[in-house]
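First the structure, which I've put down as C-alpha cells, then a few questions once you've had a look.
For this view, one protein chain was removed and the others were kept in their places.
The block that comes next holds chain A.
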Amino acid sequence: MAMRQTPLTCSGHTRPVVDLAFSGITPYGYFLISACKDGKPMMRHGDTGDWIGTFLGHKGAVWGATLNTDATKAATAAADFTAKVWDAVSGDEVLTLAHKHIVKTVNFTKDSTCLLTGGNDKLLRLYDLINPEAAPQEIAGHTSAIKKALWCNNDKQILSAADDKTIRLWDRSSMEEVKQLKFDTAVSSMEYLADGEILVITYGKTIGFYNALSLDLIKTVDAPAPINSASLHPDKDFFVAGGEDFKLYKFDYGTKEELESYKGHFGPVHCVRFSPDGELYASGSEDGTLRLWQTAVGKTYGLWKCVLPEELGLENSEPLYTTPPEIKA
C-alpha cells in the first residue's frame, strides 16, 4: 500500500528561512540550526524538529548559520555586519566578530579552532578561535559578494561561491587561489560532502556535481524549475532539490531520474539539507517555516510512525495524530 509523505512543519520563525545546517551525530543525537531574516536563529533537535533554543543578539537578518560537528558551538552570519559564535549548549553569545559589510556565510573547521566567514565585502576571513583577539587572515580575489564559503579537503582548502559567477578553490596555508569554475549565471548554493569529496552546486535549473579536489564535473541534472538549494544523500543514492516553484524534488543520483516531488511550502524553498544519518531532509522556505521530510516514506523514525494495515481498522488502537489540536484562545 502506497504511503503519502507527511512533512513535519517547524514553526517559530516570523520571516523567511534562508539557511539551515545539521550538526554531526553526537551522543545526544543530532541538531539543526536555521538562519532567518527575523534575526533570531534557532536550534532544534534534528530528528524531531523540537525547538531547543533561540540565539538572541543579532540586530539584523541572519543570512548564514552553522553548528560544529559535536553541536557544542554555533556560528551565525548577519546583516548587522557581524558574525557571532555561540555556546550551543547554553545559548550564550561567546564572540562577536566585526566585519565591514553584511556577512553571509560561516563555517567551522572539524576541530572548531578556526571560523571561516564571507560576505558582501568580497573577502574570506579566517578567525583563530583560540586567539580571537588576533586579526583574522584575509583572502581577497572575488569581485562580488561571497555567498557561501566552506572548508574542504580535511580543512586544508577553502571553497567559495560568489555573485561574480565563480566558485574558487583556495589553499589555506598559501592563501592563494588554486582553481576556479566559471558559470553563466549566479550559483545559488553549494554543499560539500567530505566522504567522497563531492561538491553539489545549484545554478538556474541545474544541479551540478563536481569533484571537490579537482573541480572536475561529475554530472549535471536539470530540474523542472529554478533551484535554490540541493543536497546529496550521505549514501550518494539520492539527492533532493528545492527552489522557486515551492516544491521539493527527489532524484536518483545514479540514473538522474526524477523520483518524487512534494508540495508543502507556501513560498520558494531557500535551503535543503539531508540529516547526517540520511533518514530525513530539512527544507527552509520564504514562508518562514522549516519542514522535515522522510527519506523512506512510511518508516518509523523520529515523530513518524509506521502503521501496519491491520492496525488501521482496529477500534481499540490508540488514536494516531492526524489533525492539529485546537489551541485555546
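Note that a contact is a pair of C-beta atoms (placed from the backbone, for glycine too) under 8 Å apart; a residue touches a chain by one contact, two chains touch by 3 or more; residues count from 1.
Going forward, contacts and distances are computed from a predicted model.
K.L.:
Under which of the names "SUZ-C domain-containing protein", "Acyl-coenzyme A thioesterase 4-like", "Catsper channel auxiliary subunit zeta" or "General transcription and DNA repair factor IIH subunit TFB4" is the non-displayed chain listed in UniProt?
P.N.:
"SUZ-C domain-containing protein"
K.L.:
Would you mind spotting which of A:17, A:42 or A:102 touches the chain that isn't drawn?
P.N.:
A:42
K.L.:
For the full complex, which residue in A:25, A:89, A:194 or A:215 touches the chain that was left out?
P.N.:
A:89
K.L.:
In the complete assembly, which of A:54, A:69, A:153 or A:261 touches the absent chain?
P.N.:
Considering all chains, including the one not shown, the answer is A:54.
K.L.:
Could you please point out the chain A residues that touch the chain left off the display?
P.N.:
Those residues of chain A that touch the unshown chain are 1-6, 8-12, 28, 42-44, 48-56, 72, 89-91, 113, 129-130, 292, 294, 297-298, 303-307, 312, 320-322, 324.
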